[in-house]
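With one protein chain held back, the other chains of the complex are shown just where they sit.
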Amino acid sequence: MINNIQFNDRGKLRHFLAIEGLSKELLVHILDTAQSFIHPDHQTIKKIPLLRGKAVMNLFFEPSTRTRTTFEIAAKRLSADVINFNISASSSSKGESLTDMLHNLEAMFCDMFVVRHAASGAAHFIAEHISPHVHVVNAGDGCHEHPTQAMLDALTIRQHKGDFSPLKVAIVGDILHSRVARSLIHALNILGANEVRVIAPKTLIPKDAEQLGVQVHHNLRQGIKNVDVIVMLRLQRERMQSAALLPSAHEFFQTYGLTEDILKFAHPNAIVMHPGPINRGVEIASSVADGKKSVILQQVSNGIAVRMAVMALAMGVPLEESGE
Amino acid sequence: MINNIQFNDRGKLRHFLAIEGLSKELLVHILDTAQSFIHPDHQTIKKIPLLRGKAVMNLFFEPSTRTRTTFEIAAKRLSADVINFNISASSSSKGESLTDMLHNLEAMFCDMFVVRHAASGAAHFIAEHISPHVHVVNAGDGCHEHPTQAMLDALTIRQHKGDFSPLKVAIVGDILHSRVARSLIHALNILGANEVRVIAPKTLIPKDAEQLGVQVHHNLRQGIKNVDVIVMLRLQRERMQSAALLPSAHEFFQTYGLTEDILKFAHPNAIVMHPGPINRGVEIASSVADGKKSVILQQVSNGIAVRMAVMALAMGVPLEESGE
Partner (left out) sequence: MINNIQFNDRGKLRHFLAIEGLSKELLVHILDTAQSFIHPDHQTIKKIPLLRGKAVMNLFFEPSTRTRTTFEIAAKRLSADVINFNISASSSSKGESLTDMLHNLEAMFCDMFVVRHAASGAAHFIAEHISPHVHVVNAGDGCHEHPTQAMLDALTIRQHKGDFSPLKVAIVGDILHSRVARSLIHALNILGANEVRVIAPKTLIPKDAEQLGVQVHHNLRQGIKNVDVIVMLRLQRERMQSAALLPSAHEFFQTYGLTEDILKFAHPNAIVMHPGPINRGVEIASSVADGKKSVILQQVSNGIAVRMAVMALAMGVPLEESGE
C-alpha cells in the first residue's frame, strides 16, 4: 500500500504524496475545503490564520519558479512563515547526503516540506525518513505524480460540470512521461468519472495504460468525440527531440494539436484545460487557448486554493472554525 | 493621453506608471502621504496594516537588487505579502509569451505587480493587458520613466526647501539615457519649480530637451549658478564606453564632476542629490558626497516612504483611517 504513509494512526491525512490509493471522501473534502477559500468574485482569496505560527519550507530540487510561487502564495495566504530553500546553493554540493540534509532542515523547526524532485518516489522517500511531526507535500516527483495539479484540475471540472459521474474526459499528449496525466487519471477514477480517455501516439502511451483505468486512443478526432472535458498536456519539446520520439513540433500540431475545427468533435459544452505553460501552435491553437471554452487561467487560481486546502488538511488544523 | 490608463473610471489612481500627465494635486497627495509614514526621528518607519491580506509581486525583468529591496521593504512595512518572482529562472525560457505569463501570475491572486524592464513602455504594456483588479507600479522602464525615484527626489527637496515655486534645480549627467532625469523633470515642472536646468555634453542631451521644459547647459559652472538643488546622475560607464560617447571617466570628472570648488557656484544653501549608487571621483567628489550639503542617504529613506505611499494609493486603501 504505497499510500499508507500518507495517513497517521487515526487515519487522518498527514502527507499529500499521491492521488493513487486515496478515498473519494477525502478528495471531495479537499475540493470542498479549497472551494471555501475562494471569494465568490473569483478575484480574491482570503488571508486566513489557519497556519499562523507554522513554518513551511519549499524544497525544490528541480527548478520551477511558477509552481514554487503558487505554494509560496498558498502558504502565505494561510499566514504561515515560508522559507525558500535553494538546493543548488546549499551544501548538497558539500557532499552531504539527502537524509542528512533533511534531518538538519527538520531540526530547524519546519512543520512542512513542499518537495519537487526529478526522481519518481522522492517525496515518498522523504516522508519515510522524517520525524512524525513534519508533513510532506509532493509538488511533482519525476514521471510519478503531481497530486495538487490533479486536485486543481478536478476542482475546475467540478466548478463547471458539478457531478463527475456522467463525465467523459480526454487527456491528450505525452501520457508516458506526464506526472500530471498519471495523477489526474487516478483522481478522475476515484471521483467516479464515467470515462477517462488518453490520446497520444503509441510511443507516448505507457504500456500498462489500460490497467490505469483509461481508454486508449491514437486518433484525436475519435478520441475527443463527445467528451465533456479536454485536458491538453504540455509538449516537453526538449525531452521529445532528444529521444527522437517525435519528428517535429509542427507535425505534432498537425496530428494532436487542438484547433477549433477539432474541438467541434467534442461535446458542445466541453471545457478545455491545460496545466501550463502553454505552447501556442504546438499542442493548442491560440484561438482555442483564448476561446470561450478555455478554463486554463481558472486552473491557475484553483491551484492556489487547492494548495491551501492540502496544506491545511495535512497539518491537521481545525478547518471548521477558522475557515469561515 | 499616455497616462489615462493610470486612473480608474472615478479618476482615482490605479497604476503608477509615469509622472508625465499627472496633476500637481496628486503629486502633493503622494508627498503628504509618504511624509506621514516617516517617524519624526527619521530612523524608523512604522509598520502599518494598510495592505494586510494583499499580495504584491516583484517582477524584475532587469536585475536590480537594491530597487527591488526597497519595494520589498515598503510592501512589508504595509503588511502585504511579498513574492519575488525571478524572471530569468521562470518559464520565459520555456517559450511562453509575456502576456501569457502575466495572465498566469494575476490568476494567482496577486493584487499588484511592481515591474522593472529594460524596454521603455513595458509597464504601460503590462497595465494595458491585465485584469481590472490588478495594479501596476513602474520601477523603471528602459530610458522612459522611473516615477517613484522622481517622487522620492521631490520629497527630499520639499523636506529641505518647503515651497517648489522659487526653486532652481540643475540635473547633471547623462540626460539622454536617464529615466531618472526624465521623470524628475516632469515632476518638478508639475510641482511648479521656478527653473529646471539640464547640464551635459551635447551627445548626452536629448534632441527634444527644450520641449521637456528645461534650460540646456553644457558648462557645469554656468549651469549650476545660484541653483538651490543639484541632482547628479550616475555615469553608466558600461553604456558610455561601448557607445564611445565619452573619452573616459577621468575626463568626465574634469568637466562634469561635482567638486567642492564647483559647488561654490551654486546657492550657498544648495543641496546635493544623487539616485545612487554613486561613483566617487567620477561624477561626484567624495568630499561633496559626504559633505554637509549632501542629502543622498535621506533620498534612500524617502524612497521607502514614497513607495509605501504609491502602493497604498494605487491600491485605493482608505488612508485617513489607518495612516494615523
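Labels for the chains are A and B, by order of writing; each one numbers its residues from 1.
Everything below uses one rule, namely that contacts are C-beta pairs under 8 Å (C-beta built on N, C-alpha and C of every residue); 3 or more make two chains touch, one makes a residue touch a chain.
What you see is a predicted model; the values in this text were computed from it and never measured.
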Residue among A:61, A:85 or A:265 that touches the chain left out of view: A:85
Per the touch definition above, residue among B:40, B:277 or B:318 touching the missing chain: B:277
Hidden partner chain, residues of chain B it touches: 43-47, 63, 65-66, 69-70, 72-73, 76-77, 276-280, 297-298, 300-301, 303-304
Absent-chain interface as seen on chain A, which is shown: 52-53, 55, 81, 83, 85-86, 89-91, 94-97, 100-101, 103-105, 107-111, 131, 133
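By definition in this document, only the chains that are shown with their structure count from here on.
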CA centroid of chain A to CA centroid of chain B, Å: 41
